[in-house]
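To start, I am sharing the structure in question, which I have written as structure tokens.
With one protein chain held back, the other chains of the complex are shown just where they sit.
On to subunit A.
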Amino acid sequence: MSSWPLLSLVTFLPLVGAVFILAIRGEQAVVSRNARYVALWTSLITFALSLFIWFGFKPGTADFQFVEKADWIKSFGISYHMGVDGISMPFVLLSTLLTPLCVLASWKMEKRVKEYMIAFLVLETLMVGTFCALDFVAFYMFFEGVLIPMFLIIGVWGGPRRVYSAFKFFLFTLAGSVLMLLAILAIYFAGGTTDIPTLISQGHLDPQLQIWLWLAFFASFAVKIPMWPVHTWLPDAHVEAPTAGSVILAGVLLKMGGYGFLRFSLPMLPEATHFFAPLVFTLSVVAIIYTSLVALVQKDMKKLIAYSSVAHMGFVTVGIFTITQQGLAGAVFQMLSHGIVSAALFLVVGVVYDRLHTREIERYGGLANSMPRYSLVFMVFMLASVGLPGTSGFVGEFLVIVGAFQVNTWVALLTASGMVLGATYMLWLYRKTIFGALTKPDLKAMADLELREKLVFAPLIALAIFFGVYPKPLLDIMGPSVDHLIQNYQLALEAGHLPSLAMLLH
């Protein structure tokens, strides 16, 4: 398989599917049905191909693997360069796994199915490309291109306030990203190339320049992750997006911010990262505690989970900026686990929303009686979100807190309080919807999970529990890359002059 351009195949195969769907003509119902099947099969084949990446990946090295390189814009030395390392590879799989599940979860959607499926396949291409691209310009194109299909998904298939949410999502993210574009150009002139591995290995940029570049990158990634106080687009986007849109948004799109920190801010701007770490800790801790409290008073299920996402991503940023083995591995693990668990939670909400067309927590209660299987699924993901030992949520959060303790006890303490608050709002949500007396007549009639829904949840449950009990495969894959990152970071700090506030004011 090594001679095959595997990454390009996985990246662009969904696009081929999208073109196929575009070409489907005929009667409305037939077109819709064919579009669904083409989308499902394309995304399944893409997932199957991406499994080759998983099994062909050689752990134990921090090098980029499956590397492909071709000239693209020769006069600027911009190339089409793809490759994955231990940090990006799991995200590729996360993207390829969630897309078929999204297609399956929106099987009953009747509104403009053809366009819907095209949007999701294009989105998959862009997501996978973002994690595979090893050239700055290519990365930016994928990263930013995601906005177009997501804008349409929220705006066309969303809820009542979809227009407002779609615009907010688009403009917030765009405002952050354009500054990153300037930083990329500045790095191009400082480093003479847009090739990411070259830039990482050749390293040293002027610390004063680093400060500005770091802020520009931060503007983009902090909005994307999102960090407090620029998180406000997320609850709106989540609430209004269709179920599958929320799944991709929470499952993959938020991770692009964290991935950006790991791929660019840390290795390329080590001094600035050191300088700004306290700022990130402060914002993250505020995010964890503040958004957890906000989640406690939500009346809308999706909004509650959206705020919990902000809190969970706060763990991620704390973990990344501890720059310790545990913290970084924990952050990556937490991102992957959150990708599975929060995606699943949005699907869980989607199941009852499909039946009752409301997400108001008050409207539910006592579902344990009428939908026992559903309640079980919900419980697993609720507990994984809380971070119960034995679920994947625990591993990530535990590692992050261990990492944080090595850096700053207060940060660790406040971060850990997020776990308690997380348990509070998730258990409250679960009690309100699942337990209690089944009094409302329309709830009594609600059908339990059907086969299609079980198929959607089965892989997610398996993964959430498997990686909770046995996290080693994932940790082994990311381990060398994380080590490499830390080594480089420490070398840079020893060699370089740390920037200070005085320098900034120069």
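In the analysis below, a residue touches a chain if its C-beta (ideal position, glycine included) is under 8 Å from a C-beta of that chain, and two chains touch if they have at least 3 such contacts; residues count from 1.
Assume contacts and distances are computed from a predicted model.
*Asks:* I want to check something: the complex is missing a chain, and I'd like its UniProt protein name from "Cobalt transporter ATP-binding subunit", "NADH-quinone oxidoreductase subunit N", "Shikimate kinase" or "Protein-methionine-sulfoxide reductase catalytic subunit MsrP".
*Replies:* Its record in UniProt gives the absent chain the protein name "NADH-quinone oxidoreductase subunit N".
*Asks:* Of A:Leu40, A:Leu185 or A:Leu356, which one is in contact with the hidden chain?
*Replies:* Per the contact definition at the top, the residue touching the missing chain is A:Leu185.
*Asks:* Which one, A:Ile53, A:Val137, A:Leu253 or A:Ala306, makes contact with the chain that was left out?
*Replies:* Per the contact definition at the top, the residue touching the missing chain is A:Val137.
*Asks:* So one chain is hidden, and I want to know which residue out of A:Ala29, A:Val163 or A:Val297 touches that hidden chain in the complete assembly.
*Replies:* In the complete complex, the chain left out is touched by residue A:Val163.
*Asks:* For the chain left off this view, which of A:Trp72, A:Tyr353 or A:Trp428 is in contact with it?
*Replies:* If we include the chain that is not displayed, A:Trp72 is the one touching it.
*Asks:* Which parts of subunit A face the unshown chain closely enough to count as touching?
*Replies:* 72-76, 115, 137, 140-141, 144-145, 147-148, 151-152, 155-156, 162-163, 166-167, 170-171, 174-175, 178-179, 181-182, 185-186, 188-189
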